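Here the complex is missing one protein chain, while the rest keep their positions.
We call the chains A and B, going by the order they appear; numbering starts again at 1 in every chain.
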Amino acid sequence: MRFDSLARLGRVGLGALERLGRAHLLLVSIVLGVGEILRRPGLLWAQIFNIGVLSLLIVGVSGLFVGMVLGLQGYYVLAQFGAEQSLGVMVATSLVRELGPVVTALLVAGRAGSALTAEIGLMKATEQLSGLEMMAVDPIRRILTPRFFGGVLAMPLLAAIFSAVGVMGGYFVGVGLLGVDDGAFWSQMQSKVDFEEDLINGVVKSLVFGVVVTWIALFQGYDSAPTAEGVSRSTTRSVVHAALVVLGVDFVLTALMFGD
Amino acid sequence: MDYGNTDPLSRQPLVVDSRSADRPGMQEQSIATASDVLVSIRGLSFRRGDRLIFDDLNLDIRRGSVTAVMGPSGSGKTTLLKLITGQIHPDAGHIEVDGEDVHRLDKAGLYRLRRRMGMLFQSGALLTDLTVFENVAYPLREHTDLPPSLLRKLVLLKLEAVGLRGARDLLPNELSGGMARRVALARAIALDPLMILYDEPFTGQDPISMGMLVALIRQLNDAAGLTSILVSHDVRETASIADDLYVIAEGRIIAHGTPAELAADRSAWVRQFMDGLPDGPMHFHYPAPPLEADFRTRGAR
Partner (left out) sequence: MGKQHRIEVMVGAFMVLGFLALFFLAMRVSNLSLDTNAEGYRLSARFANVGSLKVRSPVTMAGVRIGRIEEVRFDKTTYEAVVIVRIDAGIDTIPEDTFANVFTSGLLGEQYLGLEPGGSQEYLRDGDEIANTQSALVLEQMIGQFLFKKAGESG
């Protein structure tokens, strides 16, 4: 055939559009199920535990090290301009604006997102979702909705913990090891980090990332082929897609928030 | 791409109803005893991609009977169950369960109907993070407001019925395949449904648990006044408990009757399936061009 490659491209495009459509329909059904978690808050607690509490260690440790590296690297650059006093500003702004929300989202996608995809995919493969449906229980409301809101709620808290621990790590390296003035570190930080511009925007970012990461994870699981191979492929896709979308959305959000 | 001429199946004349012409036709019979029919399927067509799974299928399931639908693997038996329970939609035709058109119901109506249906999945489909007791209690907790003591008694009764009261604290991964299916059966009857659908209940079972399941299905059907739909390709076990047998292949019903009638049926299709002959109308070879033609082609796989 003459336009084979063109047709193949078209097929890929149509397939992607179709998946996107299904993903949005799923999101709508998930969000409409919000009544379920009001009726059974226990479901939500269990998911905040799964996504939030179980990600705490990796988020905390990563935050500490990222903060320490920022302190170290920032110090060497700033020292060249005699501006070591601004170390606190640099560490805090990078963490609160960017690294906190973004790195946390990537970590959660790897730690909790993949687990969500595999769990849902396996439930589908072992007919547990159909089983629920046959018991007249909506699996979207019962299984997906609590996981979704658990992820969305846990993400900003995790990002805040990441940033706070990171600032502490930067303080430890900058003030404790490299001898930056204690008072200058905090006062400069306080005068330059804006509550609305930086902190609120960071929280908004991580809320959006929470939606993105859990949505992708749940959709990949729910849409996976009900075989061992299908579930493993979906799990990989869940992490890869979530990482790419988080970084892309981060660019757009940054442009919108700090663009003027 | 056109193998039409070499497709052995298209050349075979299909025997449609094993009941001879002088018996009353199915259609007539179902009208005569409409209230007696729990599930009625009319003109059902379903295709998956290019493949036609069902083509204008008509089928009735009488109340209180054990009706078996048999056919070779891939003949769409499980799909039929999914259609009856409204999990998927047909391309044409309609299915009525207890007078309600399954695919015209809204979600709430469908869920109301499903509370009166139990389904036993091939894998059992137990919730893996709940114990046996909690699995059986799940539909009760979901749809009723029973006090805990009554709920406990009910669950234990259901488990007793399948002989697994002692296994109530085990997790699904600690159960054997047969036990898991029996727990799933207890869960399926938890809400005292109108009918139970069994999806391949005998596959992969050792002879002992197979015997247990065969006996259980019949007992439950008669003791609780259920209607059972059984989908299977295990001829002997199925024939031993079914009141009514349908054999489907190629999207059509090729035989219908009681086990005894089918055993006496002389058509090539029925004989091949019932007796497990390696070759017959259903060919050993998957449709393909002649071997020499395939050998001559170069470059292709």
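The definition used in the following text is that contacts are C-beta pairs under 8 Å (C-beta built on N, C-alpha and C of every residue); 3 or more make two chains touch, one makes a residue touch a chain.
As the structure is a computational prediction, the values presented were derived from the model and not from experiment.
Peer 1: What shown chains come into contact with the chain that's not displayed?
Peer 2: So, spelled out: the chain left out of view touches A.
Peer 1: For the chain not shown, which residue from A:L116, A:L129, A:V173 or A:M189 touches it across the whole complex?
Peer 2: A:M189
Peer 1: Using the definition of touch stated at the top, determine which of A:E36, A:E127, A:D198 or A:D223 touches the missing chain.
Peer 2: Of these options, the touching residue for the absent chain is A:D198.
Peer 1: Which listed residue (A:V31, A:L157, A:L178 or A:V245) would be found touching the missing chain in the intact complex?
Peer 2: Here the residue in touch with the unshown chain is A:L157.
Peer 1: Based on the whole complex, identify which of A:L17, A:L32, A:V53 or A:L177 touches the chain you can't see.
Peer 2: Looking across A:L17, A:L32, A:V53 or A:L177, the contact with the absent chain belongs to A:V53.
Peer 1: Which positions on subunit A touch the chain that was left off?
Peer 2: Where subunit A meets the chain not shown: residues 42, 45-46, 48-49, 52-53, 56, 81-83, 92, 96, 154, 156-158, 160-161, 163-165, 167, 186, 189-195, 198-199, 203.
Operating definition for what follows: only the chains that are shown with their structure count from here on.
Peer 1: For subunit A and subunit B, let me know how many angstrom lie between their CA-based centres, rounded off.
Peer 2: Their C-alpha centroids are separated by 44 Å.
Peer 1: So in the complex, the part of subunit B that touches subunit A is made up of which residues?
Peer 2: Contact set of subunit B toward subunit A: 85, 87, 107, 111-112, 114-115, 117-119, 121-123, 125-128, 138-139, 142-143, 184, 187.
Peer 1: In the complex formed with subunit B, which residues of subunit A make contact?
Peer 2: Those in contact with subunit B are residues 123, 126-128, 130-138.
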